[in-house]
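Only one protein chain is missing; all other protein chains are in place.
Here the chain labels run A and B in written order, and each chain numbers its own residues starting at 1.
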Amino acid sequence: MKKRMSKVLVFMMLATMVCANAFAAGGAETKARDTKTINLWFWDQNGEEVYKKMIEEFEAENPGIKVSMTVIPWADYWTKLQMALPTGTGPDVFWLNHPNAVSYLPTGLIMDLEPNKDQLKFENFNSIYYEPFVYNGDRYGVPIFFDSVILYYNKALFDKAGVAYPTDSWTWSDFLAAASKLTIKDKDTTIQYGTVVDPDMQSGVSNFILQNGGMLYSPDRMSLQIDTPEGREAAQFQLDLIYKYGYAPKVSEMREITKPTMFQSGMAAMVIHHTGILRQFSEVLGEDLGIAPAPQQKRRASIYHNLAYVASAKTKYPEEVMKFMTYLASSRHAEILSSVWAPCYNGGAEQFYAKYSYLDTKYIVDTVNYGYPLPISGKNAGPVYTLLNNEMDKIFTQPKLGDGFAEVQKIVNAEINK
Amino acid sequence: MIKIQKQKRISVGFFVLALVAIITIIPFFWIIVSSFKTYRETVQIPVAFFPGSFRNLDNYKELFERLNFLSYYKNNIINTIGITVPQLFLSSLAAYAFARIDFPGKNIIFMSLLLALMIPIQMILMPRYKLILDMGLFDSYLGIIIPSIPSVTTTFYMRQQIMSLPRSLDESAYLDGAGHFRIFWSILLPLCNSALLATGIMCLVFSWNDFLWPLVVINSTDKYTLSIAVANLQGQHLTKDNLLFAAAVVVSLPMIIVFIISQRYFIEGIALSGIKE
Partner (left out) sequence: MQLKRKHKDWMVAFLFIAPVVLGLYIFFLYPMAHSVFISFTEWNHLNPPQFIGLKNYQRLFNDPTIWLEFKNTLFFAVVSVPLTVGASLFLANALNKKHLLGRGVFRTIFFLPYVVLPVITAQVFMIVFNSRYGLVNGVLRLLHLPQPMWLSNVMLTKFVIILVTLWASIGYYTVILLAGLQNISPQYYEACDIDGGSWWIKFSRITLPMVTPQLFFCLVLAIINSFKMFDYIFVFGKSNVIVRESIRTMAFGIYERGFTYLEMGYASAEAIIFSVIVLTVTILQNVGQKHWVHYN
């Protein structure tokens, strides 16, 4: 009994301390409100250090303004945003990507940046980076960093198999020939695959469809148009890599192990993937990593995607936000950001790639010339994007495409026009 | 009364139990050994079971030095104790009333409480969030703590517990002039020690690991809980398993220690004193 009473007392004391702390934390907040605090939200922890640096600089140049940054887990970023923005408790400045731009821009929750275009100097960016963030002719986003799709290959595995490294004149048949020599079997199991086939609409089959002269969405983006002879040919080529030739693993095995892990572990000799993963690949493979443009067929194609900073239309401090956005649109921002990502700011990417002097990063920079935007629909973009990827996954479980694309088109177009 | 001496025996049952225990604990071994690996070691195929060196503490260093896990510990402790202590007390109090006092609407009210368990929590996030905003508890510890204190599970469990205690105890105390609170606090509750401990631990673990509600309420990184910090380790494009599993060890360890310590307090044998058989 005594033991329990003393335990209860200890708990009560702790509880009191806890309450005191909880109230104290509330108090500290009121003090901070004398300075104007802007909230910045983003979802990649890798950016914490560079943003800290940027914020320090910005705050030093702008006394009276504080920037508070919050990293939100990627999986829950949109959920939190959806709850916070409409209630006015959201960020003042935050990251937005292409698919979500379609849903967010028409809501009136995002600040129109066109009135401030002289301050922001959009001419410092290639227009392909801010076009997805245009609504009713006005620009709403300041581009941040981009990635495009290229071919990664493992030099050590190429050397072992005696295959020449990929060049920028590679076509699908060169790709196929190399994949065949790089696939190694041990009795019934393949222990090394030439490449990995990915139904993904950013880093996978969409690139091939475009390279073959096919198309993804109609110009008004209101209907999916992959069901063309060129599109079907491209998809069948990918399926053949898996089922006819065995140079690539089945999609379910790929998803179990994940494409990046397959490449990093040496289980796949070359993969087509986006450049966001360059840092990781380079850390693991070091000098064995090589990059080249994705193989061409009837033309070159590489899907690109970029993020933009947008501001909340309901922000309490519009002037301060504009000052911060101006900083985020500056070359100084690009300089600091380039230690982690490839900035959209003109010339910013070169600063990033300078760190990878042993790689032919000019190939990545070149993709701007033949880049196609991430395929997103004109309406319901987020849900449609997920639906499309799911349907593509399903098609790729069969060796023959058959009516696959027609089916997908029907389903996706129904969702777009819901 | 014959005292039956039973020495600690190893029987067939023991071996079965041991086998099941080993199978149960294998995933933990995986988590622990992975926490010492470098990222490169986690992307090898086939994945090696053992890390290159058990002395590789880089993952732990990163968690505490770069990623601030120590301050998240503080937040977790505040939230967990702030939730558990009031919850145990208030739930037991309510449980006593449901178990021992006959009042109008008792059963309907109790069933309506169970309703609270029946909807997936994601559906009620928004209205709850608005409530918290209106109460001015947004982005605060109390915003996490207060909605988490009322618990159907704890109340339900304690009600079951109290219902299984003999009413003769209540009656003899009442005859001695005790009111409801005295009966509750001095007579019945002490007899529920095992139950309180069990449900207390469950509440502790649940609030320690709670993820969704804290994520919704908190905007300031410095008030993040450990579960949010772990979720941040899962990137958009890839997750570094070595860091993730080191974080798993760091997050689970306090709860495991609490459980081990609490083992001593599980009362053995007769918990009902003063009962005449």
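A few remarks follow.
One rule holds in what follows: a contact is a pair of C-beta atoms (placed from the backbone, for glycine too) under 8 Å apart; a residue touches a chain by one contact, two chains touch by 3 or more.
It should be emphasised that the depicted structure is a prediction, and the values quoted were computed from it without experimental measurement.
For the chain missing from the display, the contacting residue among B:Gly52, B:Gly136 or B:Pro166 is B:Pro166, taking the whole complex into account. Summary of contacts with the chain left out: across B:Gln122, B:Ser186 or B:Gln236, the touching residue is B:Gln122.
Contact with the chain that does not appear here is found for just one residue of A:Ser218, A:Ser252 or A:Ser339, A:Ser252.
Considering the whole complex, the residue from B:Leu57, B:Leu70 or B:Ile256 that touches the absent chain is B:Ile256.
Residues 78-79, 82-83, 85-86, 103-104, 107, 109, 251-253, 255-257, 380, 382-383, 386-387, 390, 393-394, 397 of chain A touch the missing chain (whole complex, contact as defined above).
The omitted chain makes contact with chain B at the following residues, 2, 4, 6-10, 13-14, 17, 21, 24-28, 30-31, 45-47, 90-91, 93-94, 96-98, 101-104, 106, 109, 111-120, 122-128, 131, 146-147, 149-153, 155-157, 160-161, 163-167, 179-181, 184, 194-195, 197-199, 201-202, 205, 209, 211, 227, 230-231, 234, 239, 241, 244-245, 248, 251-252, 255-256, 259-260, 263, 266-272, 275, 277.
We adopt the following convention: only the chains that are shown with their structure count from here on.
On chain A, the positions that touch chain B within their shared complex are 1, 3-4, 11-12, 14-15, 18-19, 21-23, 25-26, 29, 39, 43-46, 68-76, 79-80, 83-84, 87, 89, 257-258, 260-262, 264-267, 274, 276-277, 280, 283-284.
Chain B makes touch with chain A in their complex at residues 39-40, 43-45, 67, 77-78, 81-82, 85-86, 125-126, 129-130, 133, 138-142, 145, 190, 193, 212, 215-216, 219-221, 223, 228, 231-238, 265.
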